[in-house]
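All protein chains but one are shown at their positions in the complex.
Order of writing sets the chain letters: A, B and C. Residues in each chain are counted from 1.
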Amino acid sequence: MSTTESFSPAHLLEVYKKARKINIVDERIRGLIRSGAMHPVYYSPRGQEVVAAGMGVHLNSEDYLCTIYRGIHDQVAKGMPLDVLLAEYFMKVTGACKGKGGAMHITHPPTGVMVTTGVVGSSMPIANGLAWASQLKGDGRVSVATFGDGASNIGAFHEALNLAALWKLPVIFLCQNNRYQECTAYEDSTPVESIATRAVAYGPNMAGVRVNGNDAEEMWTAMRDAVARARAGDGPTLIEAMTFRYMGHYFGDQAPYIPKEELEAEMAKDPMITIRQQVLDSGAAAESDLDAIDAEINAEFDAAVEFAKSSPEPELDEVTKDVYGAA
Amino acid sequence: MSTTESFSPAHLLEVYKKARKINIVDERIRGLIRSGAMHPVYYSPRGQEVVAAGMGVHLNSEDYLCTIYRGIHDQVAKGMPLDVLLAEYFMKVTGACKGKGGAMHITHPPTGVMVTTGVVGSSMPIANGLAWASQLKGDGRVSVATFGDGASNIGAFHEALNLAALWKLPVIFLCQNNRYQECTAYEDSTPVESIATRAVAYGPNMAGVRVNGNDAEEMWTAMRDAVARARAGDGPTLIEAMTFRYMGHYFGDQAPYIPKEELEAEMAKDPMITIRQQVLDSGAAAESDLDAIDAEINAEFDAAVEFAKSSPEPELDEVTKDVYGAA
Amino acid sequence: MSDQITFTQAYNRALDEAMAADPNVILLGEDIGEKEGGGVFKVTGGLGPKHGMERVRTTPISEQAIVGAAIGASLAGMKPVAEIMLMNFITVAMDQIVNHAAKLRFMSGGQTNVPITIRTRTGAGMSAAGQHSDMLEAWFCHTAGIKVVIPSTPAEAVGLLRACIDDPDPCLFIEDALTRADKGPAPDVANYSIPLGKANVEKEGTDVSFISYGRPLKDMRKMVDKLEADGISVEIVDLRTVSPLDTDTIVASVNKTGRAVVAHEAVRSFGVGAEVVARLQEHCFGNLKAPIKRVASADCAVPFARKLEHGAFLYQASDIEKAIRETLEGK
Partner (left out) sequence: MSDQITFTQAYNRALDEAMAADPNVILLGEDIGEKEGGGVFKVTGGLGPKHGMERVRTTPISEQAIVGAAIGASLAGMKPVAEIMLMNFITVAMDQIVNHAAKLRFMSGGQTNVPITIRTRTGAGMSAAGQHSDMLEAWFCHTAGIKVVIPSTPAEAVGLLRACIDDPDPCLFIEDALTRADKGPAPDVANYSIPLGKANVEKEGTDVSFISYGRPLKDMRKMVDKLEADGISVEIVDLRTVSPLDTDTIVASVNKTGRAVVAHEAVRSFGVGAEVVARLQEHCFGNLKAPIKRVASADCAVPFARKLEHGAFLYQASDIEKAIRETLEGK
């Protein structure tokens, strides 16, 4: 995709499709947890769908993704199939990680989901390494590290961005600023108004941009530019995508620490409602088309749940496997 | 000292006295090592005397210092007596640390030398804690963390500056940018032109300033402002003091990695020669006064060496002491 | 000891009493402030309003900065208690803990000391998988200068945490996440404290010494009567302070019983159990009637699937019983 190509209704629909898939997958997973059908520790991406979708549409399966515990939106946006994803949530041996890694450590190399970390900040140094390999091989791949606003205060963020800028790596640091880090508000942990500002600390090689991540066109455009920049060998980009976390930190978190007014104001700007209307207004699709999209997603999800439920659990001796490989 | 007070010949002389003391101590320690009289791993501050002196004159013994392996200039500037300092270098039980910490870990609470670390970046998080204690007690003390240009690329730097800005701590981060980090040149590790720029990443609470650390007035003024800011509770300051490392990384390092032209150009700007001339020109002191200063310093050094040499070595059972205290 | 309290309440009580007793006791960590709800595990709730909001500080996600701030403040006379939310995240702060907190007293020749307490939490069994469940106490036991403390009852939690806070050296206090809501009798005295460095023979026995700390003790307490009924008299030794290890107490116990089973939740290889076994065979060699047995978890990352985590990774209570019975058969 060329840098100059601009956002069209067709692009909007592409973003919508991914965002909607994330949205349905998340809603249904929470439904399964509520019903007691599965028991993962779950970090809902509700409210951040468009950020991940706007990222995903610019990447192909060869590109690399390093995401975090709150990562199912990124994984789905990257194209990961739902069957092995759900089977992992269901703790089955047919899961992407044989039930050994779990929801917080989803890995799926065929779609470029290389690492899902549960440690704040740790996706970034690893994404650098993937990008370094691409730079050496000249394979034109882009690596994306996603992380939250809170992760921008940990040492790994600084070391990773510094090295990426120094080596001009084809990597994108996508900060999903959802205003909270567990129970702590942004302003109670981060003394700078915008995380994108921090790009300045790494010199001209590091681009820094802040966008409304819940706006399809803004998010799509920022990623378009960052990907083009990376593929062209012009260096890394720090994208601060402003968004919000509707469901608290983990499943079950009532988020009493979020002021009622703030939550209501954010809820009123639900990106899924907005983008749906935008798609209809743009003429890219009609109600009936969107229903068809939902039907297709739900069908894949139904099949995935069926696959997961009917799959066997791992055998006990799995704890002795994959500790070391055969030398 | 009030923020408004401006640099006078008297101040220049104060800075000179400390710088000259550092200079003589360093020269003579290198002489002792060459002569085989002592065997510490030694990181000479030659070329950075004025930076430390310009810091020291603004601090009193209650203020806290956390410095690094290359720290003797900071320790002397902070007012540490030479006898216990040298006895430590001589591995004697009368040394500040009983010969157990050594040159890289000099500690002397009476003069506020709280920590000397051998780990790059680690002086900063600890200085925050000292400053936090002062903030809670309201004791008006200032904490200073000194470190090198290379340390600005490690995670601890980022975490420490972020917390200091968030909590508006009375701390000063004094980066002594001597252009090299062991054998690596600044531009080969740091993609940003000025480290002071990095203050921007921590918002308005963090002041950032770059000065010619080898210029007495510039260094004195930057520290004056940073100390005043800290004591007033207005927050931390990141000072990038530009200087140069004349003697390589450690004693014996021939520094082949430094281009000949660069080294010569820097040597031609020796801050000790410059400040001496400035003092004479300012009329603050005459040649004879400066000779008297030298004599006084040399006398203290002679006595310190005598004290150290005549002191006993630690007993072997010292390894069982100071591991834990008496609960 | 009358009314029952949970481990979480016990930690809160120790902090509350310590803060009341000494104005220099201050708390820092992620989400621990009142505005944030007193920590994700609610241990610090109410302490800010009661003792001063300034004394309970929520931090950014910066473990190096957290531990460094605790160290620095302690050098200035404060008694900081830092919370590292989960033990796997302590990996980010190892330099501050090992190179600095544990060594400053020694490296300064005793001029300074670092009276900090690092509270952290961990343990498998909650499907939290590979990066949220590790028991890493052995690393710190291998580090001179820091004390490692692990309670196994709410009362111990109160007394040992208080002792850590009052101690002049850095202490790593490890809380079990899985059993944090378990209840036990509360100490009926205020400012209850238990001396560090002393193991506790909580039940005398004649046939075999069961030496452990933390979670496995809870399993043993449940099975000890059954074993007695089968004629097996178990002496239960609760280490309480894992390091420095109370060699005298464990050696005296095993010299008496001639048999020992050592158990911990951490993975088996190169764990704390190995040191206990090594010291016992050094000091009790002639009195040993059977090999000392170790019960521990499997040498792998903590798996996600419940079946694997509970059925194959974690040590089993049945492993403990089996080990006890086998050692009596001289196996």
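One rule holds in what follows: a contact is a pair of C-beta atoms (placed from the backbone, for glycine too) under 8 Å apart; a residue touches a chain by one contact, two chains touch by 3 or more.
Predicted model only: the values in this text are computed from it and were never measured.
Counted over the whole complex, the shown chains touched by the missing one are A, B, C.
Of the options C:Leu75, C:Ala102, C:Ile150 or C:Cys164, the residue whose C-beta touches the omitted chain is C:Ala102. The residue from A:Ile29, A:Leu59 or A:Ile126 that touches the chain not shown here is A:Ile126. From the options B:Gly79, B:Gly112, B:Gly129 or B:Gly155, the residue with contact to the unseen chain in the full assembly is B:Gly155.
Residues of chain C that touch the chain left out of the display are 88-89, 91-92, 94-95, 98-99, 102-103, 106-107, 129-131, 136, 138-139, 141-142, 144-145, 243-245, 266-267, 269-275, 277-278, 281-282, 285, 288, 290-294, 299-301, 303. Looking at chain A, the residues touching the absent chain are 64, 66, 95-102, 105, 107-109, 114-115, 117-119, 122, 124-134, 136-137, 143, 155-156, 159-160, 162-163, 166-167, 321-327.
Contact between chain B and the unshown chain involves residues 39-41, 88, 91-92, 97, 99-105, 117-121, 150-151, 153-156, 181-185, 188-190, 256-257, 313-314, 316-320, 323.
Just so it is clear, only the chains that are shown with their structure count from here on.
The most distant chain from chain A is B, comparing centres defined as mean Cα coordinates.
Of all the chains shown, the one with its CA centroid nearest the global CA centroid is C. Rounded to whole angstrom units, the spacing between the C-alpha centres of chain A and chain C is 37. If you average the Cα atoms of chain B and of chain C, the two centres end up 40 Å apart. Per-chain Cα centroids separate chain A from chain B by 45 Å.
Residue positions of chain B touching 2 or more other chains, listed in rising order: 155-156, 159, 162, 166. Counting only residues that touch two or more partner chains, chain C has 59-60, 62-64.
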